[in-house]
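Apart from one protein chain that is not included, each protein chain of the complex appears where it belongs.
Chain nomenclature is as follows: A, B and C, assigned in order of appearance, with residue numbering initiated at 1 for each chain independently.
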């Protein structure tokens, strides 16, 4: 897997945060070369941002529509293979739909889109066009998360009984959106962020992490969303009771107003035969306790980890990897799927691992149902999701 | 405060766990001398247990009724000052009521009694008799918990927004009650434990800890209780959404089936001006983060702690104190209240700190409401409690 | 083991720190009753301190000589069984010698005495009189330290290669002895503390901990002692390279000027088959890694610990025990040895565990050799110790 894929980017211009993360993640393993960009919805800014990044002048576009047209006009083999969509949420849908329909592979930030209707439409478009579509639920890229998934698939924890997933932040504890913070501004604006605030921005990561690791299907939820900061237009805190098909129970918490918390995503899973615990802020270790024995501290890079976990790491244990490497793993997983398709071979199942469009659609459904539950007087809101036929 | 109080004990004979804890806690600071006991509901065992402890033969009683009669028959000044009730839960009410009515101070294990009706009756009896009545919510005895309470009272955290309180255990992950475990047996038996399992045994500690530290009043709750182990008769896991008067929100979790967890009681509290986090398994430190500054690690024994926190510790920071010392702080708090009464003086407010009968009654109400909520289809169950007039 | 032993105390009056620790430790398990005391070298203070503790008037003595005479004058069975010596170091020798010679068991704080000559004399006296003599190297009383010792004895770590033992404090980072601190004052005074400062006060704990756990014999040392605080008369920091018989190597560090450190005693031991790590400030856990497998977190109270470790704990895992409980284990170990002697039976080998006079004498030798090495230009100073014939 050595030829770098040609990558375009929509969004992520000057002042953005997540665009630089995507670019670094794409570059880290050498599987992508950024060759084109429409880096802002403001044409001038788009062009300036492209120049600042050293993009070729003729592939620095004022708008995503211009980029799509121009790239399609290039000879096959010279156009972009894939596009990264790193705009605020409201632009995910039109951009993703257009590129996917045109046969360009898509790597899209989360949450996928604003509504299940949009998500289902995207699913139909992508089924039709056959492109690879990855959603950057980046936390699933951590090697120990892959190991946790594989432990549970192998039955090491027995039957799962309890899932606790938490995502704690404190950066929105004050009214930052009134203080010229670009990040706070769009995230608290329903028109750009969607119907949910904390639940959409980070709760959806928590949902995806729990689902990816446990493989459990949500059956019903009971949510309490709150807006603590006066004047804020979306929730900044949420707690959700979870019931899974098969009888497991759980709790999902997310908050952006917990002073002192930085990016504290944690997962605990308990089954009949063992329990495990992982924390994103120190991601190179996972605690696992079997039913009859002392707690073990599993560390990234060790030979006792699952093949997929070992395939997702670059350096030996004790040499920590972190956020960007996990993010890169999602990019690398998508690259392997794209390249396998181009080369007419089966993708390496230990590498071609990435959150799919289905993950993204289920995430949108989760957000909708959480908001619905929060407004409801009924205790339980049905949260089952299945892909449309 | 040097004269040891004369203490009797009901329950806590051979094979019990918590009886020895109470005896050690009572002895640790030298404020109590155990002089009498009715240590088991089985007379032979009660007598054998008393002998094993070296109690005087004539104050080793076959039953609590015998103890009460005989002690009251002793001249004033020679009878027991206080009684510790460390039986399974169902015996708390009759024993506590009888001793309190007779003017003997009571230190009673938790949960207080089985029903609010019993609790209210006890409140009436104790108001009438004027005895000191302490309930051993022992985790509130930790010095850093007292400091947390004092920080919040002083407004250091600003207005409280969020409370997360958790109590995780794993020892009941299998059907231990079928395997000759005395501890598991009574705790999973509704007749002796009460209407709730995990919620009564440890969830009530969590409720009390959160209430003690934050001073917030519960307004409404939404609970999901589960029994995971086949054949078990009471819940062994519970998650509860919390709404407090004034707008704060929270989550309470308790479980006894989480494999690998030992006695993992944790508290996080977030306000507009700061956040704090504490964990019982390493209780000599608490993390506190102000809104604008790095996280601080506060440690027991330091001069920057509140006076009540400093009064509750015996040795310098770095020389850890733990469970028994915290438990002893509750005993010492009650001793100060009893002695102050006997000596006709005001108790030292930094020392006479202990969970009261009101705490116990509110805890019973919390258990009842949690069970009610768990059976309800309504999302929110009113959980407000106030002492009867 | 239920009859409480009658205990006298020398030192530990008002303003002392360690006296209260000894009293609590003696009381905690109910094996001792404090009945007599000569609590200060100042007669008035001795009497006032005894009264404050509620000692009987006629056994509150103005001096240790008076106590010894008066107790010996009491009928056998009514005199003290044992004496706790908790004075500044310089008084250990005369007091311990006199009581031991008189047939009274001795529990003496560390470091034992000022010189090896004194230590050897004490050894001779105690061999003659046959009393139990315990030295309160209290950190060896932690259950996980007993487990570590037993793991190494059982060969679980293979052949020991490396020992790192550290004791970090910061409380003497400033010239506290000039600021009316009783604790700092005598500890930095050669006449009372002995020839060493930090090395004597805490380095000796480190030496004893390493020796107790590993069973290794020191062969040679290379020490660098420093006095950092201007005006101080004894070392406040020391680092020592260690060579053990059989080829193991090690490092011992101790300091009392490391700002921010509280009572940070740590031990790491590595052998051919495994490694372990323990830290006193969170003493309920120990990390153990076998040569081929993940790190394990062993916790106090678990059934997989050695019998001696299990015998040294009172409450289940997750309910932390700490400094006072470990200290009490030393007292309980001595009590079992004393009682077994009185009752003409073999002591329970799982309980009668305490640092002996030989430990104390070896500790004094270690201090002497460390000071000698620090002044020497030779790299290695012979540090072998053996009890005199």
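One rule holds for everything that comes next: a residue touches a chain if its C-beta (ideal position, glycine included) is under 8 Å from a C-beta of that chain, and two chains touch if they have at least 3 such contacts.
Quick caveat: nothing in here was measured; it's all calculated off a predicted structure.
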Completion exercise
Sole touch to the unshown chain from A:153, A:182 or A:319: residue A:319
Completion exercise
In the whole complex, of A:41, A:129, A:263 or A:310, the residue touching the missing chain would be A:263
Completion exercise
The listed residue (A:40, A:118, A:140 or A:169) that touches the chain absent from the view is A:169
Handout entry: Contact partner of the left-out chain, one of A:54, A:77, A:231 or A:344
Key = A:54
Practice task
Out of C:51, C:182, C:233 or C:379, point to the residue that touches the absent chain in the complete complex.
Solution key: C:379
Fill in the blank from the handout: On subunit C, the omitted chain is touched by residues 161-162, 164, 170, 173-174, 222, 224, 226, 228, 237, 239, 241, 243, 249-251, 253, 255, 257-261, 268, 270-277, 287-291, 295, 376-380
Practice task
Please give every residue of subunit A in contact with the chain that is not shown.
Solution key: 2-4, 17, 20-21, 23-24, 27-30, 52-54, 169, 171, 261-264, 280-284, 299, 301, 314-325
Practice task
Spell out the interface residues on subunit B facing the chain that's missing from view.
Solution key: 287-288, 293-299, 302, 304
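Please note the rule applied: only the chains that are shown with their structure count from here on.
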Exercise for the section: Would you mind checking which chain's C-alpha centre is most distant from the centre of subunit C? Expected result: A
Practice task
Indicate the whole-number Å distance between the mean C-alpha point of subunit A and the mean C-alpha point of subunit C.
Solution key: 55
Handout entry: Whole-Å gap between the CA centroids of subunit A and subunit B
Key = 43
Fill in the blank from the handout: Expressed in whole Å, how far the mean CA point of subunit B lies from that of subunit C is 35
Problem - Shared interface positions of subunit B, touching two or more other chains - result: 261
